[in-house]
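Left out: one protein chain. Kept in place: all the others.
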Amino acid sequence: MKSLFLAGCATLALCAGAASADVVRVGIAAEPYPPFAAPDAAGNWVGWEIEIIGAVCAAAELDCELTPTAWDGIIPALVSGRIDTIMASMSITEDRLQTIDFSDPYYNTPTVIVGQRDMEMDATPEGLAGMVLGVQVSTIHQTYAQTYFEAGSELRTYQTQDEANQDLASGRIDATQADSLAMDDFLNTDAGACCELKGTVAMDEAILGSGVGAGVRKGDDALREALNAGIAAIIADGTYDEITARYFATSIYGQ
Amino acid sequence: MRDFWQPHRIGLIALALGLCVWAALTMRWDWIPRYAGLGLEGLWRTLWLLGLSLVIGFAMALPLGLAQAAGPVWLAAPARWFCTVIRGTPLLLQIWLIYFGLGSLFPQFPAIRQSELWPYLRQAWPYALLALSLSYAGYEGEVMRGAFKSVPHGQLEAARAFGLGRFAVFRRIWLPQALARALPTLGGETVLQLKATPLVATITVIEIYSVASRVRQDTFIIYEPLLLLALVYMAIAGAIALGFRWLERRFTPGLG
Partner (left out) sequence: MLDWLYSLWPGLETSVTLLSLEPPGWGGNLLRGAMNSLIIALGAFALGCLIGIGGALGKLGGGPVTRDLLAVYTTVVRAVPELILILILYYAGTDLLNQALRAFGYRPVEISGLAAGIGVLGVVQGAYATEVLRGAIQSVPRGQLEAARAYGMTRFQTFRRVTAPAMLPLALPGLSNLWLIATKDTALLAIVGFSELTLETRQAAGSTRAYFTFFLAAGALYLIMTLVSGRIFGWIEARFRRGQAGARA
């Protein structure tokens, strides 16, 4: 009996293996989020944010390892030490700051409502009254929609923005609230022909936050400083603009 | 019942109670009042999804089992294939195939949006119900096949000899005996079906599991909602087990 338990422990220990402490595990969302981060047909992650992660890590001389993690549980994964930083288009909000810290922002884009072409609506609670609105789970969009739109509209929460877009194309939902650049990408596809931009939602900085930053554990100041230095460095030497120009027509750094 | 109160067990129960008190005092439960209403709605949706899928699934399982146990080949083969496919693939994949797969066909057929079914097709629960029912039908079809086959053939022949019609034999001899034999297995399978219901949260159905996820997102409290949820499921599973034990006592007297 004892030997069996020991064997079990040995198996676990073998599997676990202590990884070297120097590798920074960068948590990205395991769900595709084009054009920022999505796997390609060869199994590699590509996108604007993936390139930015590479550039920041190179500039900060960090040995980074991409670690796809379920978006829904990415903050618990950071807190429990499964990953060391989150770079997954996560907006810096007061709510999240209570649990984790953030680096300086590295991009900031408006939040928009995209809806069916043949329906009249705008990005206000009145304009969306009676509509079915889809949002991605655990996002600022979900919090925002719960705060402003839940009273008058029906909310559906999706695990990925792709799935919300898919239901928008199939007509199951009337509109979705999401990041403007991600929606631009969708509207340019065949499936996006169903829909159009209906407007930008009113700003609420407490919920929508002040741009996207890299999340780190509270108190992990060394990593936060290193990431800040890396972000500053790639902005200063033009790498940031060079990468951005390959994906977007305009600057996305914000003010 | 006297056997239950052994000294070590009293110690263990005291320890468990101590753990509960410790959890109640040190963990965060202040979110419960705020989400109680949502939670009850979610619980209700879990329960009716479970109940309805059990009824529909079992109604499909009877012919599936019968076809495999006694049907002609052209009925038995498709029934066997249906059960194999359902039992051989993960339910999560089936749910996604039914919801997103069917959904991806809608844009190609604009007529669907004009149809009278559209208000239902727009919502998520019909797909969840369909997927759960098909899954239960697949597993129980297999169980019923075994149950139908295990009823001794002599009994059926004797009933025929008494001049009962085919349908009467089925209704009064074959079905009751097969059901009695299948009951213990069905009880276990029903608990498995309960454990499968949270998967429909991934296609936007708001049941008890997705309410717990929402608490986690809103408050960043990770473990407490999950622990409470585990307790809720254990309570429902316990109720199901008790219910089946009552059914077994009532309907299987004298069956070894």
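The first chain written gets the first letter, and so on, giving A and B; residue counts start at 1 in each chain.
Quick note on the criterion: contacts are C-beta pairs under 8 Å (C-beta built on N, C-alpha and C of every residue); 3 or more make two chains touch, one makes a residue touch a chain.
Computed from a predicted model, the values in this text were never measured in an experiment.
Novice: Which listed residue (B:Ala79, B:Leu199 or B:Val215) would be found touching the missing chain in the intact complex?
Specialist: Only one of B:Ala79, B:Leu199 or B:Val215 touches the chain omitted from view, namely B:Leu199.
Novice: For the chain not shown, which residue from B:Arg28, B:Arg87 or B:Arg166 touches it across the whole complex?
Specialist: Touching the chain that is not displayed is residue B:Arg87.
Novice: Of the listed residues B:Leu40, B:Ala77, B:Leu105 or B:Leu242, which contacts the missing chain in the full complex?
Specialist: Touching the chain that is not displayed is residue B:Leu105.
Novice: Given that one chain is not shown, which residue among A:Ala38, A:Val56 or A:Ile100 touches it?
Specialist: Of the candidates A:Ala38, A:Val56 or A:Ile100, A:Ala38 is in touch with the missing chain.
Novice: Footprint of the hidden chain on subunit A, which residues?
Specialist: Here the touching residues of subunit A are 1, 3-5, 7-8, 11-13, 15-19, 29-32, 34, 38-43, 67-73, 76-77, 80-82, 159-160, 162-163, 166, 169, 189, 191.
Novice: In the complete complex, which positions of subunit B touch the hidden chain?
Specialist: 6, 8-9, 12, 84-85, 87-94, 96-97, 100-101, 103-105, 191, 194-199, 202, 209, 222-223, 226-227, 229-230, 233-234, 237-238
Heads up, the rule we're going with is that only the chains that are shown with their structure count from here on.
Novice: In whole angstrom, how far does the Cα centroid of subunit A sit from the Cα centroid of subunit B?
Specialist: So the centre of subunit A lies 35 Å away from the centre of subunit B.
Novice: Under the touch definition given earlier, write down the residues of subunit A that touch subunit B in their complex.
Specialist: On the subunit A side, the touching residues are 72, 75-76, 79, 95-96, 98-99, 132, 134, 137-138, 142-143, 146, 156-159, 163, 166-167, 169-172, 191, 194.
Novice: With touch defined as at the start, can you tell me which subunit B residues reach subunit A in the complex?
Specialist: Listed in rising order, the residues of subunit B that touch subunit A are 100, 103-104, 106-107, 113, 121-124, 202, 204, 210, 213-214, 217-218, 220, 222.
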